[in-house]
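One structure below.
With one protein chain held back, the other chains of the complex are shown just where they sit.
Each chain gets a letter, A and B, in the order it is written, and its residues are counted from 1.
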Amino acid sequence: MGELRLMKGNEAVAEAAIRAGCDGYFGYPITPQSEVMEYLMAEKPFERTGMVVLQAESEVASINMLYGAAGTGKKVMTSSSSPGISLMQEGISYMAGSELPAVIVNVVRGGPGLGTIQPSQADYFQAVKGGGHGDYKLIVLAPASVQEMCDHVKLGFDLAFKYRNPVMILSDGAVGQMMEKVELFDQIARRTDAEVISQCPWAATGKPKDREHIIITSLDLDPAGQERVNLKLQAKYKKIQENEILFEEIQCEDAEYLYVAFGLSARICQKATDLARAKGIRVGLFRPITLFPFPAPQIASVGNRVKGILVVEMNAGQMIEDVKLSVGCNVKIEHYGRFGGIIPSPEEVVRALEQKIIGG
Amino acid sequence: MEELFAKPEIRKPENIVYKKTDLMVDRPLSYCPGCGHGTVHRMLMEVLEEMDIQGNTIGVSPVGCSVLAYDFLNIDMLGAAHGRAPALATAIKRLWPYRFVFTYQGDGDLAAIGTAETIHACNRGENITIIFINNGIYGMTGGQMAPTTLPGMRTSTSPYGRDVQTMGHPLKITELIAHLPGVEYVTRQSVHTPVNARRTKKAIRKAFEIQKEKKGVGFIEVVSNCNSGWKMTPVQANKWMEENMFPFYPLGDIKVDGKLVEKKETVS
Partner (left out) sequence: MTEEIIIAGFGGQGVLSMGKILAYSGVMQNKEVSWMPSYGPEMRGGTANVTVIISDERISSPSLNTFDSAIILNQQSMDKFEKTVKPGGLLIYDPNGITRHPVRKDINIYSIEAADEASKLGLSKVFNMIVLGGFLKLKPLVASEFLHKGLLKSLPARHHALIPENEKAVEIGKNLLKPVQVL
């Protein structure tokens, strides 16, 4: 068993980055995720593993630092919250276009604009549908616990390097700020420069005499060439869709009704499921863990068995579009959302099921 | 003091010797007790009152503790995204050239995320006033290192003190922009004593006069305290500021009438 600690989600992200053998972290303070960099600075990973930690002058700078470092094959991470992630979009698009691996953590807060610092899930579209320009996809992980905040950093780096694609961990202010028991994985050694060079032959690590020079770019002025780039990306996304789906089903076997929710909302729905079952309502919970790739076939197989589905999100109805695309039209699908930093209570989620699905 | 409150009968118009300007909205400030932001707000509004330009001024507030400045300053204002206030002010002034336009920004806002906007607005010589509150820290987000944090100073992202080898040196952005030809007037002041607050007010007045004459940027840095971020009482913070901030950020005029001041006057 690994080391047990009580940690905030943000701290778990930071500790997991060190243990995952991350080479560099670049960030800019923003609530509710500032603890990531604060933890790293206090922990001195530069002494523990040689990991670099740098406070950048802005999120524009952080993401471009990430772009540069990732282009040299290094394992790098940034974290921010909604307004900062919005600023990063151009850089994220460049990284997706140049097929660079990196982990980007978004501890979402309520928007739009400066919004609020309280938790929200209103950045689903931005994360899953491509917040920047061009046809690209991020692999998007949705942790619902502090344990997953930790584990998804490791998983995120694995997927990022497996597919040479940026990975976004889409969390929220509550999961970032709350403390839970975490079992930490053991330290993974940072790769040596020689290992980086041999494991990442695509990376700009310095040209030896006997190989072609490497160019990290997303530019191809020839439309035919750029179309080939796009086709290659789409083929990669298809492969990710086929192989990397993660989800969880809770009390779905005998369910007549279904909650679909990710992240914090799923935790609330899990409680709501218990409360509803105590009232005799047979409801289950489907929790997508990967938001891209979206578990469409898996939702369909549960969803098409039930009488109705309530999608619960801390937004005005974003993931519900993907649920609707997954499940046949003859199942009733409704949305229940709270916005602007309000966390719905388990009781109100039960009421919403009764009113919108069972009664309605 | 307590006695004063105990005698409401002395609160008569004829006894008033000092009063908050009506250009300040009558509501409690959201700043921590002892914070310099509130004093600078008042100096600024007193200038607008004396120049009688309340209706002729558009302000831009930043993201930082003073994000809510628009709740306290009784003039039309816009809240910018973090660091972008000079860009907003540029466009506002270009489209409303006969209005007075100012930005009010913290050090993180002006000298980190917004460095590009700051330098280019100054370099273009926009006819705006920039009021820059340098408290050496990110107050709003809970005390992280700012571009202006002093060497060795502890913050939540420099918990062992700012190590200039890895975290960079404090940025004297005020001296930097003073070298730009578009900048007419640059000064560094404080508001921790009545004398200093009056000097700050004079400087703000001068900057607004320059705007009237379309001479370019007037830039006022106010070295200020952040008791909460520095984890000190207001009195300790002011003392610490005098002993540590002022030697690094000396007070006085840096550029006057478009010319760099040779010998800096260092007063505290």
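What we mean here is this: a residue touches a chain if its C-beta (ideal position, glycine included) is under 8 Å from a C-beta of that chain, and two chains touch if they have at least 3 such contacts.
Note that the coordinates shown come from a computational prediction; the quantities given were computed from them, not determined experimentally.
When the omitted chain is restored, the residue from A:L54, A:M179 or A:V229 that touches it is A:M179.
Of the options A:T31, A:S171 or A:T290, the residue whose C-beta touches the omitted chain is A:T31. Across A:L264, A:I309 or A:A352, the single residue that touches the chain missing here is A:L264.
Annotation for subunit A: contacts to the undisplayed chain at residues 4-6, 31-32, 117-118, 173-174, 177-181, 264, 267-268, 270-274, 343, 345-348.
Everything below uses one rule, namely that only the chains that are shown with their structure count from here on.
Rounded to a whole number, the gap between the C-alpha centres of subunit A and subunit B is 39 angstrom. Against subunit A, in their complex, subunit B makes its touches with residues 63, 67, 79, 81-83, 108, 112-115, 138, 141-142, 144-145, 147, 156-160, 166-167. Against subunit B, the residues of subunit A that register as touching in their complex are 28-31, 34, 37-38, 41-42, 44, 46, 54-55, 57-60, 83, 113-114.
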